[in-house]
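After this line comes chain A, so read on.
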Amino acid sequence: MSDFWPALRDVIVYGLPNTIIMSVAAMAIAVGGGFVLGVLRALRNKVLDALVIAYVEILRGIPVLILMFFVFFGLPQLGFNAVGNLQSAIIALGLWGAANGAEIVRGAIFSIDKGQTEAGLALGLNWLTVMTTIVLPQASRRMIPPFMSLFTAVVETSSLAALIPVRDVLESVRIKTESEPSLWMPLLIAVLFIYFFINYPISLASQRLEKRLA
Partner candidate 1 sequence: MAMVTMSHVRKAFGANEVLKDISLAVDPGEVCCIIGPSGSGKSTVLRCINRLVTIDGGEVTVDGLQVTDPKVKDVDLRRRVGMVFQQFNLFPHMTAQQNVTLAPRKVRGLNQKEADDLAMRLLAKVGLREKAQQYPAQLSGGQQQRVAIARALAMEPKVMLFDEATSALDPEITGEVLAVMRDLAVERTTMIVVTHEMGFAREVGTHLVFMDGGVIVEEGQPRAIFEHPQAERTKAFLSKVL
Partner candidate 2 sequence: MIVIVAAAQLDFSIVKDSLPDLARGAMWTYAITAMGIVGALFVGVVGAAMRTSNSRIARTLATAFAEFFRNTPPLVWIFFFFFALPNAHITLPAVAAGTIALAFYQGAIAIEILRAGIEAVPAGQREAASALGLSPFQQFVYVVAPQAFRISLPALGNNLIALLKNTSLISAIGIIEITGVANDIIAIKLSSAELFLTLGAFYLISVFILSALLRFAEARLSRYAV
């Protein structure tokens, strides 16, 4: 057990940064991409709608792991240049996150009473102005709790990158236990708590926010 603390230190020092980098970068893609896709659906253009729906359904219908493997292993075979492990993970996570983000944005926009849009248009404002000055500001407040939940999901899902491999906390544990299998139990428990201490506060804050917004 004297190996535990040094091992844990390595796990945190070498693994945690990647976990955080992946989560934050993927979340940025998720929010940005989600906004674009969600607003696209608000245009109510049948073709665009179909395209966005197809994207969302496919990306949410397959396991993220498959997506990660496809980005990392499969794309080079199709003629795309090989992308690094970490980048593959971030791209895959981001694409998946954007699909979920699209649903969150769409849901929030559509939850704004139609009367708001009608009033804006009746005043002579064009659609884009109505969207940016009336609908999106109101919708954005409603998006915050679900996006917080999405972030905790991204953090959890980033652990899949360990299978590519990306040296996140989980992969760091695997490396440490290769020479010392008895470390599995303590290190995994420590990792569980690391994830818990990241996600639980966000989850609580999100629930509290949701109650205040209701």
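For this structure, a couple of remarks:
Assume a residue touches a chain if its C-beta (ideal position, glycine included) is under 8 Å from a C-beta of that chain, and two chains touch if they have at least 3 such contacts; residues count from 1.
Keep in mind how these were chosen: all candidates are chains of the complex that A comes from, given by their letters.
Keep in mind that what you see is a predicted model, and the values were worked out from it rather than measured.
Any copy counted, the candidate of 1 or 2 that touches chain A in this complex is 2.
Chain A makes touch with candidate 2 in their complex at residues 57-58, 61-66, 69-70, 73-75, 77-79, 152, 155-160, 162-163, 170, 173-174, 177, 181-182, 184-185, 188-189, 191-192, 195-196, 199-200, 203.
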